[in-house]
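Removed: one protein chain of the complex. Kept in place: all other protein chains.
Should a chain be cited, it is by its letter among A, B and C, assigned in written order, with residues numbered from 1 in that chain.
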Amino acid sequence: MKNHVEARNIVKRFGPTVALNGAGISIKEGDTHALVGRNGAGKSTLVSILTGLQRPDEGEVLFSGEAAPPLADRDAWRRRVACVYQKSTIIPELSVAENLFLNRQTAGGPIKWKALRARAREVLETYQVDIDADVLAGDLGVEQRQLVEIARALSFGATFIILDEPTAQLDGPAIERLFERMRALREQGVTMMFISHHLDEVYEICQSVSVFRDARHIRTAEIDDLPHDELVSAMTGEATATYTYRSRTAGTGVVLAAKGLSLTGRYEAVDLTVRSGEIVGLAGSGSSGKVGLAETLVGLRRPDKGVVSVNGTPIKDVPSALKAGLGFVPQDRHHEGFVPLLSIAENATIPIAHKLGRFGFVSPASRRARAVEMIKDLDIKTEGPDQPVGDLSGGNAQKVVLARALADDPKALVVINPTAGVDVKAKQSLLGAVEDAVERGAGAVLVSDELDDLRVCDRVLVMFHGRVVKDVPRGWSDHELVAVMEGIEQ
Amino acid sequence: MTTSTTPSAPTAVSAAGPRLRLTRFRDLTLVPVIVLLLVVGAFVDPVFLTPGNLTNVLQQQSALALVVLAEALILIAGKFDLSLESTVGMAPAITVLLIPAASGGMGLLAIPICLLIGAAIGAFNGFLILKFQLSAFVVTLAMLIVVHGLHLGLTGGKSLFELPESLLYLGSATWLGLPAAIWIAGVLFAVGIVTLGYFRVGRSLYAIGGNADAARAAGIRVERVVWTVFIIGGALAALAGILETGRLGGISANQGVGWIFMVFAAAVIGGVSMDGGKGTIFGALTGVLVIGLVENILTLKGVPGEWKQLVYGVIILVALMISRVAGGKAQD
Amino acid sequence: MTTSTTPSAPTAVSAAGPRLRLTRFRDLTLVPVIVLLLVVGAFVDPVFLTPGNLTNVLQQQSALALVVLAEALILIAGKFDLSLESTVGMAPAITVLLIPAASGGMGLLAIPICLLIGAAIGAFNGFLILKFQLSAFVVTLAMLIVVHGLHLGLTGGKSLFELPESLLYLGSATWLGLPAAIWIAGVLFAVGIVTLGYFRVGRSLYAIGGNADAARAAGIRVERVVWTVFIIGGALAALAGILETGRLGGISANQGVGWIFMVFAAAVIGGVSMDGGKGTIFGALTGVLVIGLVENILTLKGVPGEWKQLVYGVIILVALMISRVAGGKAQD
Partner (left out) sequence: STESGSSPSAAASGATGGKIGIDHPRADSDFWNSYIKYIPQMATELKVDLMNSTNSQNDVAKLVANTQALVSQGAKVMVMAPQDTGAIASTLQQLENKKIPVVTVDTRPDKGKVYMVVRADNRAYGTKACEFLGEKLGGKGKVVELMGALSSVNGRDRAEAFRECMKTKFPGITVFEEPTEWDGGKAASMLQTRLEQNPDVKGIYMHAGGVHLAPTLQVLKAKNMLVAPEDAKHVFVVSNDGIPQEFEAIRKGEIDATVSQPADLYAKYALYYAKAAAEGKTFKPGPTDHDSTIIQLPNGLEDQLPAPLVTKENVDDPNLWGNQVK
């Protein structure tokens, strides 16, 4: 089989940063090829070069052995390669139909909206996407938006598709549906490049894999020739053991309790108790209400009914929850996790600022000292506590958010999707830190879409349509848990 | 926004249904306000509803309307231009200095030259913002001062009233019984509505204002389009200057000064967002009309000068709240 | 989508080093500009560098400086307030109407009442923006008109000359050989610098402006802090009005009108971003000084009136470019 896509000796610099340093990739026709590497390895940069959004400083891109078209000819690029970018390229203010046909609403002359909508419906139908072409894209959920992106990508008739971390925001069933689609495309002979931090997904869907590390290409292999351990060590550059889950016994004190909690449209009649020394998982498929519940537990949302108490103190908002001894990691670190322009030290110490000086004064020296401790404890890779968090890689930024949650030695910990978009190694140390905190006597709630994360939990509460339907003790199998989450089995 | 999306398919996500319908009518938010003003005006003074008076209102607003059109385009594309108000006075003034009234045949060049000056200012703004990557707000704030400074400096602050005929024509002529200015503004708004509603280049403004990176990925030449919008904006402001010059018969050193506040008020109560990608040209037009009608009613009613500004401000605030409540979503 | 892309690899870390250092010195960007202006000024006129003249510059800028301080706080917290300029005139004017000069002992209440009026305007702005979820730009644009309209309406547009002594005192007194206004502005800037640099509540402004949701999740009471900032901003603008009133010995109906342009220019060339979360109070202060020095030099040099504005605008534009080039990052 010949190479469908090839990139050779690509060098790309952003100012002093070298994002790609002589890296390359070659993908065989009809292959589903994985690209893996730690955060900041240069994966997305390669994507932007392969899709003609950025010009490499050095090196060349070939499609089926031919040189790539000039950058200005976007349509030529789009016929060759379609892409679902890591950052959404949906325009929320425009309708789904217009998003599908962005900048090609018409070949010339005025746009015929009715015809456009009909064409959009056709495209959506062809790719079996059940979305109304008329709604505003901004009103769609994450999965639906992604489907629109995929449908749009495919509608160009390209035979090469890139998917940059498409699964990072999807839950289990949605990922499964995506994979179904990818398999169907592969049957039709479409070549794909798939980027993910979930190595099990790579094993599930891909035939071959390339590993990038520190802006360089490290290795390319058939997936069957590269066992999990070897893949991880290729990514990290060192041998990394698989994560070992620890066991512990829960204490007696209740650190976090909710009674008769309801929030219209999100969840209903939830009771929950978390004791010190235990980790309670919260699982559920998309829209099951788990995040809404977790956000209520920390005071971000006010329930319509019921009370949450931390350490016996009823809470009414975030400040009162923090005061009662709660620490938490919010769902989306970019959205509500950290302030990108502020330093690590500052981000990590916001909730304990009052302890770093008197009368509202915050001593920069003690703040720094605390931050240095945290950096050491959580093994945050940084040049120092004064570096803005916005400059950190995803995993390290997430560690800062966790450091903030742990800053005040919390009695109760609520952690939502802590490992989203984080690479293997960072994932391990994040989970390790949560387990450490619990061993120190805290009680934790861990909300996640990832079964791997849930494995550290002592028990998992499964939610379905806004209700807690089952309390699953440790020792579940993937299949078992997923069945409950899907509402197949009670 | 999106004049286009009609909810028809039964598959519509239930939650999206009502919201969709609201957004679709968002650019009609001010229509009831306009109806209300027409009723109030009729009670205030019998003259109000006469064709003569309504024509006057339209004519008086036509120059401002063109600047609102320009600003709406720029806002929809996600940028900002404060310097338009200075262009309104400066472009015709410089034109007069270049082509004095007595220059004979050259006089025909006055309009193109004036538009060119406006376009050049827009191009310079675009250059600083796109190539120098400066914030549009800040660049055009400085340019507002610079352009007006040029006007003051070159004219010595004096009003100009020996103007070439061609510069006076558009603002003072009557075509088919209506002032030419109304025709011009009307046609340009129609062009704007159609272009932004039905043409690729117009739709690309929404894409750029909504998500510039996504627009770029879709093959829209973002820089080129934005630059063009700035240039068109400058030219429209210059045209507004021409209409105003013709209407007033002279160019004072203050022509256009202070307009930008009204321009933003009109655009924003008309539903154009400061964040880009939202709003329609029709909505902006309703904003202009509301402002024009309010002014006219206050005048007919003879509100004392010292209270006029308060009444005016309160009405704008109320219109804002109405368009906020009717528009549904929070602004930021 | 996880936009989580940022470096941990050594290649990238090397890059962060210099950038970090640059941002730290960003608020010193204008210091070389100030030095340059001092040198230029010394050449323009021997009087320039005398303590008397420099004191004058500081005194003339002190009222504007307080409004810049207010705007900088509000901008850092990620909001906007255009109505400050109207408060500068309106708050002292209403105070005088409430407490006429001849009211004896009541006169001592003048300053607190004036500050309260300013605070009330800020509180109302905050209310509309936070509770009504209206855009700050738009609300305060309307409020600019409303507040000035109240000033005009209640005073009938007249200048007020008969002022209570206490209202005149701060703007005209001399303490330890320096005008009191300089001391007041100096102390408030020092308080601002220390609070925003070293105090929890000050740092929270950066957190809110940088990412309000993250600030909320970190336990900062975002609404309360933002509201407080609006109230402090209004009170500072009222204090600026008091200083200006004392300096001028009367309150004209136009006091403060048009200031907002200078305020934004000063804040922005001083490195305060329109996007929130960026900039320092010290930077804003350097912006004020640059503007004051430029004005002083232009006056000393006797630049003809009609050219002054142009020169002025060009200098601001150049200062902007300098702070852009020195500051490193693109603005938006």
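Brief remarks follow.
Definition applied: a residue touches a chain if its C-beta (ideal position, glycine included) is under 8 Å from a C-beta of that chain, and two chains touch if they have at least 3 such contacts.
Quick caveat: nothing in here was measured; it's all calculated off a predicted structure.
Touch with the chain omitted from the figure is made, among C:R200, C:K308 or C:R324, by C:K308.
Hidden from this view is one chain, which touches chain B at 45-47, 50, 52-53, 56, 60, 63, 152, 156-161, 168, 171-172, 244, 246-255, 258, 295-296, 299-302, 304-306, 308-309.
Where chain C meets the chain that is not shown, the touching residues are 45, 47, 50, 52-53, 56-57, 59-60, 63, 152, 156-159, 161, 172, 174, 179, 244, 246-250, 252-255, 258, 295-296, 299-300, 302, 304-306, 308.
Rule of thumb we're sticking to: only the chains that are shown with their structure count from here on.
Rounded to whole angstrom units, the spacing between the C-alpha centres of chain A and chain B is 43.
One finds 42 Å separating the Cα centroids of chain A and chain C.
Shared contact sites, meaning residues of chain A that touch two or more other chains, fall at 85, 87-88. Shared interface positions of chain B, defined as residues touching 2 or more other chains, are absent. Remark: chain C residues 1-20, 23, 198-201, 203-204, 206-207, 210-211, 213-221, 277-278 touch chain A in the complex.
Residue ranges on chain A touching chain C, taken from their complex, read 14-18, 21, 38-41, 44, 85-88, 165, 168-169, 213-215, 298, 300, 317-319, 321-322, 328, 330, 333-342, 346, 350-351, 353-354, 357, 360-364, 381-383, 386-388, 390-398, 404, 420-422.
Against chain C, in their complex, chain B makes its touches with residues 128, 132-135, 137-139, 141-150, 152-153, 155-157, 261, 264-265, 268, 273-274, 305-314, 316-317, 320-321, 324, 330-332.
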